[in-house]
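So that we are looking at the same thing, I have put the structure below in structure tokens.
Here the complex is missing one protein chain, while the rest keep their positions.
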Amino acid sequence: MLNPNSDAAMTAAVLTAARAVAAPDTIVSGRNPDTGPAAIESHVDEAFGEVAVARAVAASVDDGVDAYVIACFGDTGRDAARDLVDVPVVGMTEAALMNAALVAHRFTVITLPVRTIAMAERVVRHLGLEHRCTVRAIDLGVGELHDEAAQVAELMIAEALRALADDGAEAIVLGCAGLAGVAEAIGTACGVPVIDGVAAGIGLAESLVRQGLTTSSIGTHARVALPVDLR
Amino acid sequence: MLNPNSDAAMTAAVLTAARAVAAPDTIVSGRNPDTGPAAIESHVDEAFGEVAVARAVAASVDDGVDAYVIACFGDTGRDAARDLVDVPVVGMTEAALMNAALVAHRFTVITLPVRTIAMAERVVRHLGLEHRCTVRAIDLGVGELHDEAAQVAELMIAEALRALADDGAEAIVLGCAGLAGVAEAIGTACGVPVIDGVAAGIGLAESLVRQGLTTSSIGTHARVALPVDLR
Amino acid sequence: MLNPNSDAAMTAAVLTAARAVAAPDTIVSGRNPDTGPAAIESHVDEAFGEVAVARAVAASVDDGVDAYVIACFGDTGRDAARDLVDVPVVGMTEAALMNAALVAHRFTVITLPVRTIAMAERVVRHLGLEHRCTVRAIDLGVGELHDEAAQVAELMIAEALRALADDGAEAIVLGCAGLAGVAEAIGTACGVPVIDGVAAGIGLAESLVRQGLTTSSIGTHARVALPVDLR
Amino acid sequence: MLNPNSDAAMTAAVLTAARAVAAPDTIVSGRNPDTGPAAIESHVDEAFGEVAVARAVAASVDDGVDAYVIACFGDTGRDAARDLVDVPVVGMTEAALMNAALVAHRFTVITLPVRTIAMAERVVRHLGLEHRCTVRAIDLGVGELHDEAAQVAELMIAEALRALADDGAEAIVLGCAGLAGVAEAIGTACGVPVIDGVAAGIGLAESLVRQGLTTSSIGTHARVALPVDLR
Amino acid sequence: MLNPNSDAAMTAAVLTAARAVAAPDTIVSGRNPDTGPAAIESHVDEAFGEVAVARAVAASVDDGVDAYVIACFGDTGRDAARDLVDVPVVGMTEAALMNAALVAHRFTVITLPVRTIAMAERVVRHLGLEHRCTVRAIDLGVGELHDEAAQVAELMIAEALRALADDGAEAIVLGCAGLAGVAEAIGTACGVPVIDGVAAGIGLAESLVRQGLTTSSIGTHARVALPVDLR
Partner (left out) sequence: MLNPNSDAAMTAAVLTAARAVAAPDTIVSGRNPDTGPAAIESHVDEAFGEVAVARAVAASVDDGVDAYVIACFGDTGRDAARDLVDVPVVGMTEAALMNAALVAHRFTVITLPVRTIAMAERVVRHLGLEHRCTVRAIDLGVGELHDEAAQVAELMIAEALRALADDGAEAIVLGCAGLAGVAEAIGTACGVPVIDGVAAGIGLAESLVRQGLTTSSIGTHARVALPVDLR
């Protein structure tokens, strides 16, 4: 699990969520950079997060990692990681959207804060799911997740109910790696599936590994190395 | 594994392909109708295949099935199955396209025969992947797969090489449940990942089950029962 | 007129609506299956309806039919029918959307119940009219149409007025074969054209026949026969 | 039949084609401007053609016309005509594409000359049929149609065969009002339906009239009058 | 600056707006037809406006004009002008949308009256910006702009605030050449960039000239002459 931000507490939470659904024979570990943004909320944060992901991949290249999951909504650094290694790299956002598309005809991502709507929509468009997926936001910073868990659930549920009524949503996608804790509350309140990309990402990574699939080595992601002076 | 056609040999081949990649704690079983089309090549075949899938799901509703995979390219009967049961239903075509999108930026489905291109494109459009996925066909009937395995590999490789050269494909998706046997030959000849939807479908089904996700029960797939007189 | 459900009263209503607009030299007849779902509201219903349509076409192949119209919103069985016969097959949904596109720049389908929105949108997307057409639903089962005609008109008018105000609709498409009776009330209340697909379908079928056009016999709908044991 | 160009011979040919498929109770008449471009090949031609159509509609407003068909590929002046009168206005291009979509899954317009591809694509996009329709051109001016009928058929057939082989076309749409004469030759040579928008347009106009449908009078085409000094 | 309507006061206002942002070495002049519609609000108006633009371009062909800007929302006559001359022709609507896309991720055009929404959307779709741009209208005729400037600002601000709240707009595009006067009031009230296409168009025209770029002379806009009898 590659967390592109420097918040070790979020990495720990991500590992807990991932291990809860991993197959018995899967070993889940995680990494986050020591420095850099503590949350990925702006395009500036994303730039530093992408470099952090590239460096984490390069640093672990001899560790026998079978697959990577990008544990940040927006899939920060996913494409750079795919350039660097043969083993599969799964973005948690892609994974969440794919799972949602299997259990609901239409669904809604709820992200936070408003400025990240464009980043979620970028992944929706990367897959082409605009006709089945809307993106909404609650007006809260990622950093406020720790402090205000109760309020987060309340805000998410209110927004989810609007998605059901106004967008025809039949499932909800959590728009942040740090939201797994409120999934159950939303599901109970709204009566629809709630998808966490961390959990979805583990499953897709496991499946790609069992099939022996690796990132294509021609074209877009033909392998490159990270020069030593940039590591 | 729900095979909507009545070809028991194909069901057996599908089970072999599925078990080869299933997690250690997954039990894979399969069903196909006793009567009806032996291959799903036309919209007429699809109509009968959909009814067969609906009946197979209704007949197994007390068997403790954790998830279903539709083992036919085009995902025949997937939506009807989702209407009938809470547990996840994964189409092999959806699953293949999702896996392909994780290991390649652009990719090509190779189906057979030409008349099934529209069915593959229907699933591509259902997901919205038109901007990353093309569909090609080799001019062979599904029934000819058994007899002419060597020729199938040859035709598939030739078409795959055209996809790489002309469509910018970076991976190949096998456009039929009965093609798993030629995957390795294509991969070796073309140097790109080759995705089999049966294997991809098992992984997604396992993952949805581990996460406790079920098909949304509101809206498009709100549960219905199959009337006794239609079973 | 092919009604894929077993409701003979709806077939009769469809014939009345069709004959009201048919050209003087057109003979309109209809068929519905004896058994199967009495309304097409779920994907399970659609599967059985498609088989019923395929069988009805095969059974009438020597009757000198010049063209078929699928008299069910969602165009159940249209593609199977096109596989089976040379003469034109027109879906009432396609026909309604085409007529709407000729008399209004933007328009709205009002279907019933909510679960059928996805089926209407499937036809909208098949034609590519998403940029000009929205789909709404009133929360009523098809079976309730007989009993509650007055309430149906009231609900349809209320939804149509929302479509005009919120979607910029300039015309309304009736989203069910059984709604012709409320067309005039909606038109009077809303001041916009109201399109019934049954009537639209007859006109397109007549026109294709006069031009001598038949379904293309290459590619997607290359003719197949319905095997005797499936009739 | 409104011919926006001043070529009376083309108007006569259009009337012949229209009358050949009109219903027995339909009276077909036609108009073309006395002056202005003799063919609509450029956007400059289109501008003058649109004014000619608006004037022809205004001039015939008391003639008891039940419906208008724009007899020029590109549907020159269609939107202006819809602004002016309640009775239906059908573009021959729209009509041709709609008919093609009923008899083939994918199809190709063959227009002439190359500069008019963008005009044909404008109508394809107006309807949203990009995913099912390609546009090709033969390099010939509209004015050369009279002189070189034999060569036109030959060029059209060659281009149609390329459309079948390379675009997966299953039907051909004639991309000019003056091409009806070569329809049969193309159909015979290629074995697919060949659609002439003049014939298709008559049928749709008749059908709208029988249904009593008129252009919506709210929004985009809310009625305007042509000021006396512009007639 | 080509104003396709005959309102000389609007031409004067357009020139003022253009000169306010033109580079020091740019000479801005303008033209409008003596007769014809005083505002371009309907498709009938557009037809006459297109002819006026074509004639104005042909009449100025020896005047040493370096570039033309179409000063009417909807870019009336732009394509005809491009057919006629080598020097660049910039539509104010295209220009406004391009500028908006550089300073905001999502934005909204506010046009007047409601019937012109379809014309603005035509340009949005011509560029492909549907995923980032919505179109709204205030219910006012273009002719009312002179008389009711204060009310216009009020109505525009109210609509702009709805665009920010409901469409996620981050900038506003003025949907008429005559609205430059209210730009500042909207910007102050809403706190977002307000784009006037006249000003945007001048800048793009200047830039194309400095680069020596001219309209492509092959394909869609291959040069044609305006016949003497149509001038």
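Each chain carries a letter (A, B, C, D and E) given by its place in the written order, and its residues are counted from 1.
Assume contacts are C-beta pairs under 8 Å (C-beta built on N, C-alpha and C of every residue); 3 or more make two chains touch, one makes a residue touch a chain.
Computed from a predicted model, the values in this text were never measured in an experiment.
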Considering the whole complex, which of A:48, A:73 or A:107 touches the chain not shown? A:48
Touching the hidden chain in the full complex, which residues of chain E are there? Just list them. 21-25, 88-90, 94, 98-99, 101-106, 127-132, 164, 168, 170-171, 191-193, 195-196, 199-200, 202-204, 206-208, 210-211, 213-221
In the complete complex, which positions of chain A touch the hidden chain? 35-37, 41-48, 50-51, 53-54, 77, 79-80, 82-84, 114-115, 117-118, 125, 219-222, 224, 226-227, 229-230
Could you pull out which residues of chain D are in touch with the chain that's been left out? 117-118, 125, 130
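Throughout what follows, only the chains that are shown with their structure count from here on.
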Specify the chain with the shortest distance from its C-alpha centroid to the centroid of every protein C-alpha atom present. C
I need the pair from B-C, B-D or A-B whose contacts repeat those of C-D. Over half of the residue-number contact pairs should coincide. A-B
How many angstrom lie between the centres of chain A and chain B, each centre taken as the mean Cα position? 27
Listed in rising order, chain C residues that touch 2 or more other chains are 105-106, 117-118, 125, 130-131, 168, 219-221
